[in-house]
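Of the protein chains in this complex, all but one are displayed in their positions.
Here is chain A:
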Amino acid sequence: MAHADPELLTLLALGEPAPDESTEDHLRTCTECRSELAALREVTAIGRETRAERDLPMPSERVWAGIAAETGQSAEPAPVIALARPRRRWRAFLAVAAAAAIVGAAGSIAVDRITTPVTTEQVLAKTDLARLTAAPGSARGTASVVRTADRTVLRISVDGMPAPDGLYQVWLFDGTATMIPLGVLTNGQTDMPIPDAIDLRTYPVVDVSAQRLGQQEHGTSMLQGKLS
């Protein structure tokens, strides 16, 4: 029998069941396919473990200051320039965190914005906003969906962000392709009305991006979190 198809081995390594008995028979007898599968399983295991490593903190400021002093570098971290310049790789490294947050559009939020009786304010969903790699180590934020007497808002508050070159914009993201701009973020806490037409089960990811003035498309993600 021919060796198992590489796509099939990948699926098996990911834990999907074998499609038929002949595949299982082949794997029992073929050392080559078995060791291939074992290697892919190992990669899968490590890949799954990376989930716990997505939001690693930067060391405290004193570490860079020490390095700069010992090597004669400028101690200035230049956070404002950092906003404007492309940092694709470093973003990519931990932007995995962002990619991970996009999953599960399948709807883990049981938000009923219509039938819930409201007396004062009610928090329907919330999330901490994780710092993405374009943001400085001090950046953090929270977002919650709050139902007030007459409307539903996204209440967002951020802290430790550098002064933007342009502005910060808040988006709701479906995790795959569509981002809905909600509003411009100013300091501290801001309430942004969520239009009734937007189903948060479809757009569960809150994203804060740095935008150049006049930039229409989504800019550089700084903070992100998935409402639940």
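By definition in this document, a residue touches a chain if its C-beta (ideal position, glycine included) is under 8 Å from a C-beta of that chain, and two chains touch if they have at least 3 such contacts; residues count from 1.
Basically, contacts and distances are computed from a predicted model.
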Name of the absent chain as recorded in UniProt (options "Xylose transport system permease protein XylH", "FAD-dependent oxidoreductase", "RNA polymerase sigma factor" or "Phosphonate ABC transporter ATP-binding protein"): "RNA polymerase sigma factor"
Given A:59, A:160 or A:195, the one touching the chain that is not displayed: A:59
Full-complex contact with the absent chain, from A:29, A:176 or A:216: A:176
Candidate in contact with the missing chain, chosen from A:39, A:123 or A:184: A:39
Contact footprint on chain A, counting only the chain that is left out: 6-7, 10-11, 13-16, 39-40, 42-44, 46-51, 53-54, 56-60, 62-64, 66-67, 70-71, 73-74, 77, 81-82, 85-90, 92-96, 99-100, 102-106, 133, 176
